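Apart from one protein chain that is not included, each protein chain of the complex appears where it belongs.
And then subunit A:
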Amino acid sequence: MPLIRPFGLPEFWIIVMAAKWTVALSAIAFAGGGLGGLLIALGRVSDSKWLRGLATGFIRLFQGTPLLMQLFLVFFGMNILGLAINPWIAAAVALTLHASAFLGEIWRGCIEAVPSGQREAATALGLRYVNRMRYVVLPQASRIAVAPTVGFLVQLIKGTSLAAIIGFTELTRQGQIINNATFSPFMVFGTVAAVYFVLCWPLSVLARRMEFRFSRATER
């Protein structure tokens, strides 16, 4: 058996199949980031100065540092806290925090885009905070939010590639492994890039279409 194996169909499929870990990590980060982002967004528009400050600080921190550093800090931070090093958990936690910050800021804008008269009308009807948000503000904000949220999802999927550096075997890391065996970097990373493109491009198209539909729907 030669030391360097050729890049063939089996290698191609190994890379393609690794996409499922990219998808899984993206899904976890997106779900966690969705929940965290909602809390951050609500904190940002809260009446409480403390909550606003806390949410703003969180956003500044995660928007002002590279995702790679966030991954490193969570990864090595877990070690310092005495937890076993686990790339899965580290990547999921770091990406969830990252997504929470970005989605929080995106959704804050969407909440604030709902005219203040809507909140006032709900308040005047006697609806309290939770019902006001749940039935009046958030349904309207979510319509505005769909396009930028899908747009961010694309960024998030591409961002998961950085998890390769802390040893999480997803699409990019699998590419590196195959490349180490085949030494055909152009073929390998061309394949990796193509898989990312197949994942992201339809979402980009979807986001653009939603944006278009929304801009038409708001023309009155």
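The rule is short, and it goes like this: a residue touches a chain if its C-beta (ideal position, glycine included) is under 8 Å from a C-beta of that chain, and two chains touch if they have at least 3 such contacts; residues count from 1.
We take it that contacts and distances are computed from a predicted model.
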The complex lacks one chain in this depiction; which UniProt name from "NADH-quinone oxidoreductase subunit J", "SUF system NifU family Fe-S cluster assembly protein", "Sarcosine oxidase subunit gamma" or "Amino acid ABC transporter ATP-binding protein" does that chain carry?
"Amino acid ABC transporter ATP-binding protein"
Which of A:Thr123, A:Gln155 or A:Asn180 contacts the chain that the document leaves out:
A:Thr123
Spell out the interface residues on subunit A facing the chain that's missing from view.
115, 117-118, 120-128, 131, 135-136, 139-140, 143, 220
